[in-house]
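What you see is the complex with one protein chain gone and the rest in place.
Take a look at chain A:
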Amino acid sequence: MKKSVIWLGLLLFVLGSLVACGKDNDSASSSSGDGGSSSEPVTISAFIAEDLFKSADIMQGFIDRFEMDNPDIKVKLETVPHGEIYERLRVMVSTDEMPDIYQINVGHSISYLVEDAGYLYDLNELNSASNFSNAIQEGTQLNGKHAAFSMGVGVLGFHYNADMLKEAGFEEPPKTWDELLDLGEKLKADNKSLLAYSGKWTTGLINVFHWTFGNYALKNQEFKEAYLSNSIDWSKPEYREILMDGFKKFNELNEYVYTGSFTSEYGDAQQAFVNEESAMVMGGSWDIGQIRDLNPSFEHSFMNLPYDAETDNSYIYTAEDGLAINSKSENLEAAKTFLDWLFSKEIYEDITKTLANTSAMEGVGELDPVYVDIPQWLETDRVISFANTGPIEEAVITKLGETAQKVTFDGDIEKAADEFINEYNSFKE
């Protein structure tokens, strides 16, 4: 009898645990509503990648300053590794456990999911929205909402080692594709690599294709619209030709790529660049902080990829990842107060200085000398503002990288193009 009672108790415990698992976590939530007692501080949750502020400690430093200025609001920070941020957000959207403040990139497909699920707050309601430059305000729009406060301006390109180029006989960085390959050949003869890709992860490997699609989008508005609406009809010969050109050029470049680029981490590529094993590293204007961390005295410059002749070549510009507010947050006012404070001109200037970011606000922060050419680039009419995955699903972009690499190993461009198009179409449907 005693045993039966024990087992009954155990069963009830298990059932109780299961019921507790399924309950809404209102009581377990770290957040307390705005309508709570005025004597108790409101706690808001912030969820970001650990490298958004270079390190979690730096972000925590800004939070500490905010909490000193606003003792009635506490910010609970959760950080995850860079590669996990969007996967975790996806799960949070699915399970209805969104934090009050979270990181997104407006060009990433997760932003559309967040918007569809009703978690995207229009930041135009905040005073600090007007601090951002017009280009950034336009570049961070989603369905008419100012979706995120961007950490900075991102321009894709190559950090290059001018001394290595000089040793290979190039006083200036290459201006054409042929010059670039010629430089690669000369460096290869000296057992050095032309470039290292920015790591094995999705967007690192397909960076060349930003110019493939970007340059064509400059010439063809219909293609641009199809690209941005994720509805490219690859059966059109001219579109397929563009794709094939991308595969061909990616393959040509791979002759001179630092071996290991297809499987290495971003940091490894930057390390190879700083160690002068590679004359260039592909990336963008957000990399300067990490490169300087590896070697503060390392001299280098920044160039655009000479994919086409200068007059046809685009500059790939994007608003960097930023912070968004959960429109369903119970602590909406507190979240707004925090972002308004963080993106006030005074605090944002400190952020750009600390992170060495290129400022997204006019008249705030200083441009790093490495990026001295960028303002001129952005004044041209050849700026393309889609980068990273754009509206294309990450799995499809990954497939583009995979198939492009396959060409390098088996040389079959047609097969690679068919495989990518098949994947693109299956997700388009």
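Heads up, the rule we're going with is that contacts are C-beta pairs under 8 Å (C-beta built on N, C-alpha and C of every residue); 3 or more make two chains touch, one makes a residue touch a chain; residues count from 1.
In this section, contacts and distances are computed from a predicted model.
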Name under which UniProt lists the unshown chain, selected from "Carbohydrate ABC transporter membrane protein 1 (CUT1 family)", "Gas vesicle protein", "DoxX family protein" or "Predicted Zn-dependent peptidase": "Carbohydrate ABC transporter membrane protein 1 (CUT1 family)"
From A:S130, A:T259 or A:T380, residue that would touch the chain that is not displayed: A:T259
Positions on chain A contacted by the hidden chain, ascending: 4, 7-8, 10-11, 14-15, 18, 86-87, 90-91, 93-94, 109-110, 112-113, 116-117, 200-202, 258-260, 262-263, 272, 277, 393-396, 398-399, 402-403, 405-406, 408-409, 419, 422-423, 426-427, 429
